[in-house]
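A single protein chain has been omitted from the complex, and every remaining protein chain is retained in its original position.
Chain lettering (A and B) follows the sequence in which the chains are written, and residue indices restart at 1 in each chain.
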Amino acid sequence: MALSITSTRGASPNARRRRPTEHPWTRFLIRRGGGVLLSFGLLIVITFFIVPLLPGDPAVVAAGEGATAEQIEATRAALGLEAPLGVQFVHYVGGIFTGDMGASFATGLPVWSVVLARLPFTAEIALMAIVLTLMLGVPTGTAAALLTRGGRRPGLDHAFNAATSFVFAVPNYVLATLIVYIFAVLLGWFPASGAATLSSLVLPTAAIMIGPACALARIVRREAATILEQDYVRTARGWRLSTWKITTRYVLPNLLTTTLTLSGLILAGMLGGAVVIETVFGWPGLGTGIVTAITERDYPVIRGTILLLGIIATLLILVVDIVLALVDPRTLEAGE
Amino acid sequence: MSVTVKDEARPVPAEDDAIVRARELNLSFGYHHVLKDIDLDIPRGRVVGLVGESGSGKSTLAKAIVGINRISSGSLTVAGAELARAKRRARHALYRRIQYIPQDPYSSLDPRRTIAQTLAEAFDPKSANPRSHAEEIAAVLESVQLPASVAERYPHEFSGGQRQRIAIARALAVGAELFVADEITSALDVSVQAEIIRLLARLREGDAEHSMIFITHNLAVAQAVCDDIVVMRAGRIVEVGELDRVFAAPQADYTRTLLDSVPGGKGFKLS
Partner (left out) sequence: MSTASRPTVWRPAFTLGVVLMVALVLIAVVAPIFVTGSATAITDDTALPPGRGHPLGTNDFGQDNLARVLVATRLTLIMTVCAAAISVFGGLVVGVAIWLAPRVVREWCLRLLETAVAYPTLITALIIAAILLPGATTAVLALGIAGIPGFARVTANLAGRTARSEYFLTSRFLGVGSYQLAVRHMIPAMAEPLLVLATTIFSATLVEISALSFVGLGVQQPEYDLGSLLNDSLESLYTQPIEALGPAVMIVLASVAAMLIGDGLAAHADPRTARTWSPRTPEANATASPAADDEALVRVCKLAIRGGQQRRALVKGIDLHVAPGEIVGLVGESGSGKSLTAMSVAGLLADDLDLEAEELRVGDMNMKGTPTAAQLAQEIALIYQDPGTTFNPSRTMGPQLTEVLRTHSGYSRKEAQQAIIEALATVGIDQPELRMKQYPHQLSGGMRQRAMIAAAVVNRPQLLIADEPTTALDVTVQVEVLRIFHQLRRRLGTAVLFISHDLGVVGELCDRVVVMRDGAVVEELTAAQLAAGEVSDPYTAALLDAVPQIDTSRGLPEGSRP
């Protein structure tokens, strides 16, 4: 007998039951929360290992060149290097949670207070810079996309590309040197260094934001050009809406996701930029803090600063993700 | 032949009779339960249409049969072996007995390799040397009505229909027993679609050894190509049987609705 195509119908009794779907936000928070905890754990492990990984005897290295035997022993005691690695680690983790990360070698002050005293200065320029970056980058990029009609006007397109990529290619410290020379040395409009007055905020902020603003403008332009080719923009054109309406209601809202994701990354990147820029301007933030600490081999402060910067970067990414999920419900569902 | 519903008293046919056998097959992607309790026997030597609308799970089932999708529970036997339980080597041997032809002719060929290189890989996956298989390549191209001279060209030089012929040639080159064609005419213009349908009919002439599972959303195309039909809806099988019989006297209401929705069909009414 030839076999014919067959099928049995109906549910079998042992069909697998799926557990009811959890609320998307619960799933989202569990997933992201897990990621954040993992990042924190890694940060703690990495910062801990900075000292044991020092080549040779950590105490000798940490005490620095030309240290006396007593100084070396003092360093060994200060860093708790006599204990086995496991005990040191437990002690270190315990210290983080009780707020006792040891004292700065250089000043003898508690690490947390040293680090937290510097945080507001860095936060100040970073936040100023990100706001200005967004205010400059998004409109410029959108305007460029509209004016070039998604790359259909090669002349304008090339000019925009050349200008933004040239400025972006100038490193922020070169730019900083240039603007210090122009605005502080030649014109004397703003102070060249220090954080004494409000006007001393201007130059560091400018130096740190111009590069990212160009990068953002370029990406916004490309993204906006893609959106302008989307079906829903064609629909809006079919409804004969004005360019202004199409831009504000159909292009900009859909740029939000990209812009937010990027601004999180840019803001995190500004922490790196701050290290260099603060040195140029003698700005008393975390950047100069860590550079001084490394030069002085102030290991407790190095650990504290890196931990704090890491925590801030991780939280920034988390905040951006949460904001993204709030403004665009599809991100929540597409998270798998 | 008739539509048969599995009944306990009937003796289970020998494994060899069916090229594909699914028992209580379930498949989930994360929280989405896509295939639900699929029981299906596909006999050898037939062209079986898998039809349904979007979300019916027809493509998912096809991909499970070729081993792209992993099933969540139940069993799935293809060409006498259970893919999920087969060891690595056995699984690779089995892969060559089943060939999958994807829907999009623009992404199914490596843009950086010539047609000869692509086909040589099908003949000999290890060396993939086009020169040592030149004659076979010319022969297989001829069987899909393409001149041997196309072998040295790159995929972007061909139209969608030509690419789909090349994809079919590649499947033929492997010498598989079972072909799984996933919406292979859907991205094509009707006149090109008609050519592919004619090609499939020509290839099938006098061939009782090869089996084919033909996934489509277009019932008329299914009728032009297939012997049997499996109608799916929302992850379940609604109706199976010989195609002409199902179309003439559908048992399930859903099959009737589908048939009546085909423009130009007898049951189609606008008011």
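Note that a residue touches a chain if its C-beta (ideal position, glycine included) is under 8 Å from a C-beta of that chain, and two chains touch if they have at least 3 such contacts.
No experiment lies behind these values; they were computed from the predicted model shown.
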item: Residue, one of B:24, B:41, B:121 or B:239, that touches the chain absent here; value: B:121
item: Candidate in contact with the missing chain, chosen from A:102, A:191, A:204 or A:269; value: A:269
item: Per the touch definition above, residue among B:84, B:194 or B:252 touching the missing chain; value: B:194
item: Contact footprint on subunit B, counting only the chain that is left out; value: 53-54, 66-68, 92-93, 95-96, 98-100, 102, 104, 107-113, 118, 121-122, 125-126, 128, 154, 156-157, 167, 170, 174, 189-191, 193-194, 197, 217-221, 223-224, 242-249, 257-268, 270-271
item: Subunit A residues that touch the omitted chain in the full complex; value: 35, 38-39, 42, 46-47, 50, 53-55, 149-154, 161-162, 165-166, 168-171, 173-174, 177-178, 180-181, 185, 192, 230-232, 234-242, 245, 249-250, 253-254, 256, 264-265, 268-269, 271-273, 275-276, 279-280, 290-291, 293-295, 299, 302, 306, 309-310, 313-314, 316-317, 327-330
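By definition in this document, only the chains that are shown with their structure count from here on.
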item: Approximate Å spacing (C-alpha centroids) for the pair subunit A, subunit B; value: 49
item: Residues on subunit A engaged by subunit B in the complex (per definition of touch); value: 1-12, 14-16, 18, 21, 336
item: In the complex, subunit B residues that touch subunit A; value: 1-6, 13, 17-18, 24, 26, 28, 30-31, 33, 36-44, 46, 48, 72-73, 228, 230, 236-238, 240-242
